[in-house]
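Yeah, one chain of the complex is gone here, protein chain that is, but the others are all in their spots.
On to subunit A.
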Amino acid sequence: MASSASPAPPGRVSFASLTHQNIGTVRKLNSVLFPVKYSDKYYQDILQTEVEPFCQLIYYNDVPIGNICCRLENKELYLTTLGVLAPYRSRKLGSQALQRIIEAASLHNKPQIKRISLHVQVSNGDAKRFYESHGFGEAGIHKNYYKKITPQDAWILEKIIEHGPGQ
């Protein structure tokens, strides 16, 4: 796991891969974290083995409190969700999770991953700054990305993945 620059939070942080047994926890988290409802197909997709390193539950003191999930599109990773329950924020949990995914992406071989991208609603400046601090940059604006929530526009953020010379 990447070591964060700030002092380590007091609790134990750990991660777990998604399984059919804990997918209910992911559903529960998403239902309170995000204003959108994900389809059953979405939950089937994040259980696929090829995305296993990029779809993880986040635990704080052994309690599941967040998740990070990605989709593999050709040679790119698209980050679908990253969320932590409100009381557990400001503890660098999201940073650790994102860092873990970036690292997994840079170590991934078949296929080699070139880029991680994601959407952020244009009203959510905090989120944008968060990703920027992890080396993401704005790649454009997706007009009318959201159908039922406003503002409907979203920033497209992306990060180019560096691979070590040996890979």
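We adopt the following convention: a contact is a pair of C-beta atoms (placed from the backbone, for glycine too) under 8 Å apart; a residue touches a chain by one contact, two chains touch by 3 or more; residues count from 1.
Heads up, the rule we're going with is that contacts and distances are computed from a predicted model.
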item	value
Complex member absent from the view - protein name from UniProt, among "NMDA receptor-regulated protein 1-domain-containing protein", "Dynactin subunit 5", "Ubiquitin-like protease family profile domain-containing protein" or "Skp1-related protein"	"NMDA receptor-regulated protein 1-domain-containing protein"
Candidates A:22, A:95 or A:117 - the one touching the absent chain	A:22
Touch criterion as defined above, residue of A:51, A:65 or A:82 at the omitted chain	A:65
Touching residues (missing chain, whole complex) on subunit A	10-11, 19-22, 24-25, 27-29, 31-32, 35-39, 41-42, 45, 60-65, 71, 80, 85-91, 146-149
